[in-house]
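Of the protein chains in this complex, one is absent; all others appear in place.
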Amino acid sequence: MVHKYDAIIIGAGGTGLMAALYASRGVRVAVLTKMYPTRSHTGTAQGGIGAALGNHEEDRPEWHTFDTIKGSDYLADQDAARIMCYEAVDVVYELEHMGLPFNRTEEGKIAQRPFGGHTNNETRQPVRRACYAADRTGHMILQTLYQQCIKQHVTFFNEFQVLDLIVEDGLARGVVALEITTGELHVFHAKAVLFATGGWGKVWQITSNAHSLTGDGPAVALRRGIPLEDMEFFQFHPTGIYKMGILITEGVRGEGGVLINNEGERFMERYAPTIKDLASRDITSRAIYLEVREGRGIDGKDYVYLDVRPETANKYFDLDGKRNPDGTPRRITAADIRAKLPDIADFTRTYLGIDPVTQPMPVQPTAHYAMGGIPTDIHGRVVMDEENTVLSGFYAAGETACVSVHGANRLGTNSLVDILVFGRRSGIDMMRYCQEADFTPLPDEPEAFAREQVESLRARPEGGERVADIRSQMQRVMMDHVAVFREQPGIQEALDVLSDLQERYQRISIDDKGSQYNTDLLEAWELGALLDIAQVTAAAALNRTESRGAHSREDCPKRDDAEWLKHSLAYRAAGRIELRYKPVTIVDYPPKERVY
Amino acid sequence: MRFRSAGQGSALEYYLWLFTRLSAVFMLFIGAFGIIYANLAGGRLTMDTPTQYRWGFFPIYWHVQNSDIPDVFPNWSNSFWRVYGMIFLFIAAVHGFNGLRIVVEDYVHRPILLLLAKGLVFVLFLFVVGAGGVVIFELF
Amino acid sequence: MAQGEPMQVKLKIRRFNPETDKKRWWGHYQAEVEPTDRVLDALHYVKWHVDGTLAFRRSCAHGICGSDAMLINGRNQLACKVLIKEVGRKITVEPLLGLPVIKDLVVDMEPFFEQYRAVKPYLVNDDPPPATERRQSIEERERFDDTTKCILCAACTTSCPSFWARSDYLGPAAIVQAHRFIFDSRDQASQERLQILAESNGVWRCRNIYNCTEACPREIQVTQAVAEVKREMMRRRV
Partner (left out) sequence: MLRTRRVSYLEGLRYQGKESMLAWVLHRITGLGILFFVGTHVVAAFFLNAIGDNISKSVTLWYESTPFQIFIYFCVLYHAFNGLRLVVEDFYPPVLRYRRELLWLQWLIFLPVFGLPAFLMVLSLFSGSA
């Protein structure tokens, strides 16, 4: 079946919905999602969205910009970071006008809380910049955007899995997608395609990411000759629930929570003397790993405590001399914790049987966010090479894209800023592009490649490899060797295992040969995407012989700006991965040593 | 769109909903009043417990057939108690048959059957109120 | 703590494949899990190691996305929010009641979302917005806090006997969404929403059964929200 729309958006999270809202004001838009829009992973974002509103104390977008660039370990493109931080203020107000129920200050303004890495650039103290709606900010953003899409009668194709991008002669012409319910292939003929497919945390064993986050978009792009940028940078969030990886928001530390090792020591004082527990995520994750490695994990195991009990938090408020704006000592009560962090209390109660008001929470770093992705310019247009040549009609934004605003390490709250700002920018630019461009004809049999992928999976003989086995081996090897700390032999071993797994992937067999709602087939297809992404990640990590942000090489512990202040671009041709590099855009902030 | 916007049907639904609740409270008072009155009038000495309760809810002097004390309060056969009984019967019947209508709406789905069933409920309602009226006012 | 001995559980799963089955049937499976695992982990065990044809929805696996609402041991719950130790060694899993089954545990959510869309689930405010935020006091914000938690998982609506009886009933989830806007001080369309909900398929069908409130994985006081909508109608009419 062939559908014709001006613009096709793949993914209905924050980026996809924001882009749809803007693009559909001028052209015919359809949004494809492999779930329902409200199931998107944006909904699990907890702590807040960063914007220098200054509702509590002085704050400026330029401080936000600098914090972002410093957080990125100077790998972010500074023009893009500046745009993001300045437009953040605008999108937050826009969300509020759309109805998002932000928490409020006494004067009825949007309430803000401190978050890791966000500082007053003059005093270097944490600043309250994260606008929040309890600890379900992402949930409210997703709901609010979906509500507006309903109001605006945006067309959705729910439960459609994208399988292929139709691109010919340097022009994107649509996508091929599988209707999950029926198993039918649909061709979407379009002038512009936006990939807003999110991340790929499922490459790792311990992850905060949803089962659906399998990197479909980047994998499809990679198979069509489009490079992936900065894939070696994947953020590990310091506080995931032990063993499960479910995220505990940085907002907990923003509200006064501290990390404690088995000696009862607040160890972040040693790693980030100024802002301590609110250091950026790469630093905090590494600190936890180092504590564990030196035998200071709780019970000698590989986790530490995140303690937000009022007595602990208040003790450290006093020790740090923290004060409210009116000068009184800062205090938190059990009621505040329950009111501001209800979902966290719910998670820990459900999964650990722990009440955060009376007990500390066991946490360990968890694979969380992809800084890299499909390379784009500041309008969301996908660029193909070191010269930033635009691939006409193809857009990417959000976690799946790499603008790059996060560089080597993303600051907390900036993911939500990214999806909204660049979702909006790409929506606007797609509309402009669609109004100017004409439809280009589809190639013959546009769905051939997609059909071949699906049919070959279905046609495999019985008794082959199981999808789940290959997937769990991939996740384990990536966790062991391409996670918080990396070194050459380990990464090489991971690459060997991965190519072995790729080979075994060719021999998998699936139980379900049917067409209707065949999740067995889908999981097999998704595993293919994961393996491709894992290989690219490991290859890029092997090549980068320095430590920067989330990429921490034990054999090369120093940042090397002379050699490595550049973005990687990974291409895949004939099964081999080729790495090229392009320069970082530096505008106002020359690289400095990064101390918190 | 399958769902209609505001129309005429809604007001009736609301008032019946409200009536159900208000009449429930009203009937509680009537019941309590009847039982208390029956006891004050000496019912505890002359009637067994079921009779007393039955009487309390519906104090018509001949209400109880199966009793060897049918005429303890012949003075209750005055118009006040008859009108009182009639009002109670009517309110109880509206409350009850409206409840039956709701149950019917819940579990009868074919439109024609539903219409028939609701018609039948209405006819039954009229008949019970009519028959009750005849009995209360002794119009034989 | 997330520790425990591996244990065997028996799963009884309601199966249906539209391509091969005329009737629904029960599949019986063994799964090896830990007491602190989720029911979702047991389902994954079956799907990944025993029978790949089993179909169910899931995504975030920690109770936020709302994909995996299903009937577990006779009650609507999220498979990712129920631990094995809470349900014991025998687990019965069925698809949600009242929505058409597509395959196994997967139901067609479209009727549910149609109900949702019917209540105008979006902020309506035609005044030109100010340059910064619209002001709202902490108390005004608190008024509708509870109903903003809804994740549209359909656990409430499909646990409601009034919905089972008549599927044109808008259902608790839609009313919760309406409540979220009716009591938002910034909204201007509450009158319209109240009129929609006053229809014969609206709030009057609620019989205060509380199955919705008991089923809600986000612990929203669903019945209370419905009652508050009823109360608001009374207030405006009488």
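Per-chain numbering from 1; labels A, B and C assigned in written order.
Following the convention adopted for this analysis, a contact is a pair of C-beta atoms (placed from the backbone, for glycine too) under 8 Å apart; a residue touches a chain by one contact, two chains touch by 3 or more.
Just so we're clear, the structure is a prediction, and the values are computed from it rather than from any experiment.
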> Which displayed chains make contact with the chain that has been left out?
Replying inline: B, C
>> Using the touch definition from the top, which of C:68, C:104 or C:228 touches the missing chain?
In response: C:228
>> Can you say which of C:59, C:147, C:177 or C:211 touches the chain missing from this structure?
In response: C:211
> When the complex is taken as a whole, what residues of chain C touch the one chain not shown?
Replying inline: 71, 73-75, 97-101, 107-108, 111, 159, 161, 164-165, 167, 207-211, 213-214, 221, 223-224, 227-228, 230-231, 234
>> Touching the absent chain: which residues on chain B qualify?
In response: 21, 24-25, 27-28, 31, 48-50, 53-54, 57, 64-67, 89, 92, 96-97, 99-100, 103, 107, 109, 124, 127-128, 131-132, 134-135, 138, 140
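Methods note: only the chains that are shown with their structure count from here on.
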>> I'd like to verify one number: the distance from the centre of chain B to the centre of chain C, where each centre is the average of its C-alpha atoms, in whole angstrom.
In response: 39
>> Roughly how far is chain A from chain C, centre to centre by C-alpha average, rounded to an integer in Å?
In response: 27
>> Multi-chain contacts only, two chains or more: what residues does chain A have there?
In response: none
> Within the complex, which stretch of chain B touches chain C?
Replying inline: 1-7, 9-11, 13-14, 17-18, 105-107, 109
> In their shared complex, at which residues does chain C touch chain B?
Replying inline: 114-115, 118, 162, 165-166, 168, 170, 192, 195-196, 198-202, 204, 233-234, 237
> Mind pulling up the chain A residues that touch chain C in the complex?
Replying inline: 35-36, 38-41, 43-44, 53, 93, 96-99, 101-110, 133-134, 136, 139-140, 143-144, 147-148, 150-151, 181, 210-212, 241-244, 246, 343, 346-347, 350-352, 362, 466-468, 510-512, 514-520
